[in-house]
Structure formats: C-alpha cells, structure tokens
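Everything on this sheet refers to the single structure shown next.
This view holds just a subset of the chains, kept in their places.
Labels run A and B following the written order; every chain starts at residue 1.
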Amino acid sequence: MTRSERKSYSLREIKERLGGEISGDPGTQVSRVATLESAAPGSIAFFANERYLSQLKATRAGAVIVGESMRNATRLPRIVCANPYAYFARVSALLNPASSPRPGVHASAVLEDPAAIAGDAEIGPCAVIGRGVTIGAGCMIGAGCCIGDGVTIGAGSRLYPNVTVYHGCLIGERVILHSGVVIGADGFGIAMDEGRWLKVPQIGRVVIGNDVEIGANTTVDRGALDDTVIEEGVKLDNQIQIGHNVHIGAHTAIAACTGIAGSARIGRYCRIGGASGILGHLTIADNVEISTWTLVTKSIREPGTYTGAYVFERHSDWRKNAVQLRHLAKLAERVRNLEDKRAKPKRSKP
Amino acid sequence: MTRSERKSYSLREIKERLGGEISGDPGTQVSRVATLESAAPGSIAFFANERYLSQLKATRAGAVIVGESMRNATRLPRIVCANPYAYFARVSALLNPASSPRPGVHASAVLEDPAAIAGDAEIGPCAVIGRGVTIGAGCMIGAGCCIGDGVTIGAGSRLYPNVTVYHGCLIGERVILHSGVVIGADGFGIAMDEGRWLKVPQIGRVVIGNDVEIGANTTVDRGALDDTVIEEGVKLDNQIQIGHNVHIGAHTAIAACTGIAGSARIGRYCRIGGASGILGHLTIADNVEISTWTLVTKSIREPGTYTGAYVFERHSDWRKNAVQLRHLAKLAERVRNLEDKRAKPKRSKP
C-alpha cells in the first residue's frame, strides 16, 4: 500500500482542481508538500496560524497556501483560500495519492465463501474471510486480516494488515481500519452468581457508518443485546476502547487512549481529547469538547468545553500540595469556622 | 464462530433447565432475549433494577424475568427467581449457544509438532502452532493465532483470531482470549549500566487458571524470574496491561484500560474500575473495590471502596480551581495562621 510516484503540478493546475486564488506566478511548479520549516524549493507549505509568521518569513518553500487575511503576509507565489489547512490536505492528497487496490485474492488468502467479494477488491496474503462475508468494490483487505462470518464491508474501505472483525459486524463505505483494530469482540458482560462470574452472551453487532477512520489497536466491542453504533464520519485515533452499546454521533473525533464505557451516548461533532474517559450510560450532547485526560462522570447536556485534569508540578511541590487533597473537606470547614467567628466576635470579658 | 440458529423455548422448558418459578402461562414461547425497551413479542427481558420500572410497564416483551420481591410488578408471563440478571444470562446462553468447534486443522495452519492437538479441537486458517504445544479437547484456535513453543492450552478454551501466546505459557481450561491479546511478552526489565539500558532476561511464564476471560488487545507479560499468575475465574476487559510477576486472585474482575505494574498482588473477588492503575509491588486485599480512574499508590489491607478521580467541570471553572492545586500547602498554612492569630488575639496597644 505505498503511495505512487510524486508528480509535479503548477499552481494553475492546482487551482483548476481545488479552487482558490493565485497571487504570483501561476506557472510555479510544486511536487511535494512540506512544513514551512522543512520546505525546499519545489515544495508547497501552508500558513494558518500567525504564531508561525517568522517561519513564513524564513521558509524556502516554492509556494504557500494562505488565508484571505494573510494574502499579503508573503511575497512568495501563493494560493489564497478560506481554509488553508483543509486546502493543504487536498493538495497533499493530490501529490500523494493513496495506492490503488491490486484486484484479486492472493493465493495464500483463505476464503470460505468467495461469492461476495467484488471483482476489483484486493484480498491480501494470509487474510482469512469467513462464510457469508460481503466485500464491496475497490476494498483493500490487508495481509493477515481476519473477517468473521457474515460481515459486510462497504465499497472503498481499506483494512490495513492484521485487523480483526468478528462475525456479523457491518462496516460502511470508505472506512479505514488501521492495523491491530479489533471490531466486535465481546463486551464486558458478566453477572455474579454464587461466587462465580457468569458470562452474559454478547449478541449485538458493531455497526460502523461511512467515512469512519479507526486508529491502530483501537477496540470496539459488539453490543450485549442491541448494537454498538459508530455513525458516519467519526474519527477515532489509536488505542481507544469503545464499550458495548456505545453510540457515537456523526463527525465526532476522539484522540488516542480514550475509553468510553458501555452504553454511553456521545453526540455529533464532539471533540474528545486523548486519554479521556466517559462513564457508562451517560449522554453527551452535540458539539461538546472534552479536554485531554478528563473523566466525565455525569451527562453533559450543553455544548462547551469540559476539563478535569490534575496539574503537574515539581515532585517536591506536589508532595506538599497533594497531601492536602485528603484534608480539603476539613480545610473548608476550618475556613467556615473562622468566618463564623469573625461574624460573631469573641465577647470581651467584662 | 457464529452462533447457531435461534430456537424457541416455552417458559416451562426454560424452568425445567434453569429452575425458578413461573407466573402466568407456562406455554409462552420465547425465541430471543432483549432489553425491556427494545423487546418485541417473542422476546424475554429481565427486570432487576427498580429504576427501570416504567420500562417494565411499557415493555412489549412476551415474558420477563423478575426477582422475588418484584413478582407482582407486572402481569406479563414471568419467571421469578433469586438473581434475575444471572438467570437472564443463562437464558441468553440457551437461546444463543456459542458455536461449536469444527474439529480439525485447517490446511493453511502451520503445526511444527502436530502430536498433542486434541482430535476434536479446531485450528483455524493461518494459525501457527510451535513445537511441543498441547491443545486440549474442544479448543478453538482462531485464524492467525500464533502459539509459541511449549505452550499448553486446556480443554474447552477459545482463542479468537490474531491472539499471540509466547513460549512456555500455561493456559487453563475454558479460557477465552479475545483478538489481539498478547500473553507472555517480555516484562519491562532493564538495568542502567554505564549509560545504556541492559535487558534483563524475562524467564518466567504466564500461568492462567480455568475460566478466565481476557478482552481484546489486553497484554499479560511473562515473569522476570518467577511466573505471572492469573487465577481461575478472573475476568479482564479490553486493553488492560498486566506487568511481570503480577498475581491476580481468583474471580477478580478488571474493567478496560487498567494497568497493573510489576509484582503487584491483587486479592480475590476484587472489582477494579476502568482506566485504573496499581503501582508495582503493592498488595491489595480480597474484596477490594477500586473506582474507575483511580491510581493506587500504596497497599490496601482492608476491603472497601477506594477512589481517586479528579472531578471534571466547565473548562472556565476548572482553570480557576485547578490553578489553586499548586497553592494548597500554602493555603492550608494561611488558614493555620489565621487560626493561630484568632487563638492569640492582637494585643491592644496600651
């Protein structure tokens, strides 16, 4: 799955494809994308944050992409547009097109039922495809992937090597699953019964919408009874854990190492920082932002940013301060006492 | 590993198998389990928490499982029993039996030494079984699993696809390992020596008791010298990290994303919340409950519930409050000063 050879485009050709406005020589050729800092002639960079103005001044890039308010911040050949970072992403995809599938089933792959594999899909070496699986047009199933019985994978999806999808799960179109992802393992359903844990069968599925991307080693558990649902456009980073029956609304993005406990319901367009946690059965409204390292312990009904991280400091200071955490209630009470005494001053002895 | 076709049972047939008492028509047929909320006629649901009484009133389920004190909370056909959730788990297992192994070694699997594989075990496609491995009766070894030299896996165990077990580890009977699990990788043993880390060979094993279940992408490191031990009936959720030489007592359950550092010793029947941590070399008594997101920094000798999570709030409030954490020791001192002055009032000038 390598990217193909780099090709060169003029700013004019780029503008024809992606829009925007050119300042400077429209014949300027660029063949690669780069940061302002590491760009060489022949590279195109972007400038979206005034903090990097000195880098813009110093860059050796052949051309840059800038926002409308910054059109005059450089004299380099440039493309002016509304959203320079998004424009840059599109230019990068133009210069670094993703590899295309090599249609066909590798001789070492194992298909229990080859009927429903699209003719132009690529099934990699040592991939194992169960019974009753449907794989859509243009899919790439990487080496060593294991797809359980009855799974459906929509057109244009790409599974990197060593992904596992359990039986019955439903994957949308243009979905990307990175290596080590596990979709549809059993949720953590156990019932204590006379001193032993009894397993509660997990009979729901995982249903993943279109245009979802899931990072390496992330796990999404199947539902206990109903399904676990990841709506369209959701982006999950690496090593995230999604419990059974979680529902994640469309276009929500979650950074790495976060855990979402069972039956939590996350809204649309949420942005959840890394190493966060959301307890089970909570509801999070649309457009909520959760900061990195925050444990959400009750439902959030209103958009906004929510935070709960402990602040770090030098260990010697932390030792002195953190020990007070165990006395906070007492400290608050002592302050109240002082206030009370202040309000009712000591009687002076007669 | 799909579940077989659904079959229908009457309440009478269920009672014959699982006990309990029937109220209403014992001939009522049920063919699937469901939540109160999503149940349709033909489904059986359970009611174990009075919080869901309105759902019980509104359910379209064909029958319900209720506790003894709730026998009259509905007029639906019902099974009355001591532990409705556990009973429900058993009914679900009856209606959704786990798939049986398909005996035999897949042609694409690689066995270095086929002698010790039980005849009725299933070895999936592209599985790789090392030298001197013993696999017990009725085991299912999923596609792409890699089992190191000298491993023993007890009867009735099930390894989902892409599990890795390093050499020499011992897996009990009826153990379930979900995809991406890694058993027996080297513990983190390094010694600094003249500016370079020296690897300390990890020569212990991992020993896993009967009836253990381990969730997707969880890792259990082999012992440095002695073994890492997971006793019988332990349930580990996804993405848990168990360090070298940890000992987990029987029937302890640990939720996802928790890390247990090396040589910690956890008791029996503990319940450890998700995203928790336990430092190395600590001892946790039996029956301890650790809340989600809690770092345990010293041994716990007594049963009970222990907690250490930071509370979240709106980011603007958090900014104001969290900054005070760095001044807590000072704040406590200032309160002490105020108290001292109160005790010794200012001398009035003569």
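We take it that a residue touches a chain if its C-beta (ideal position, glycine included) is under 8 Å from a C-beta of that chain, and two chains touch if they have at least 3 such contacts.
Computed from a prediction, not measured in an experiment: that's the story for all the values here.
Novice: Please state how many copies of the single repeated sequence make up the complete complex in this structure file, given that 2 appear here.
Specialist: All together, the file's complex is an assembly of 3 copies.
What we mean here is this: only the chains that are shown with their structure count from here on.
Novice: Chain A to chain B: how many Å between their CA centres?
Specialist: Using C-alpha averages as centres, the distance is 25 Å.
Novice: Quick check on the complex: what are the chain B residues that touch chain A?
Specialist: It is residues 1-3, 33-35, 38, 83, 85-86, 88-90, 92-93, 96, 98, 106, 108, 124-126, 142-144, 160-162, 176, 178-180, 211, 213, 215-217, 233, 235, 237-239, 251, 253, 255-257, 274-275, 292-293, 309-316, 318-319, 322-323, 325-329, 331-332, 335, 338-339, 342, 345 of chain B that touch chain A.
Novice: Inside the complex, what are the residues of chain A that reach chain B?
Specialist: 108, 110, 126, 128, 130-131, 144, 146, 148-150, 162, 164, 166-168, 180, 182, 185-186, 188-193, 195-201, 203, 217, 219, 221, 225-226, 239, 241, 243, 257, 259, 261, 277, 279, 289-291, 294-297, 304-311, 313, 317, 320-325, 327-328, 331, 334-335, 338, 341, 346
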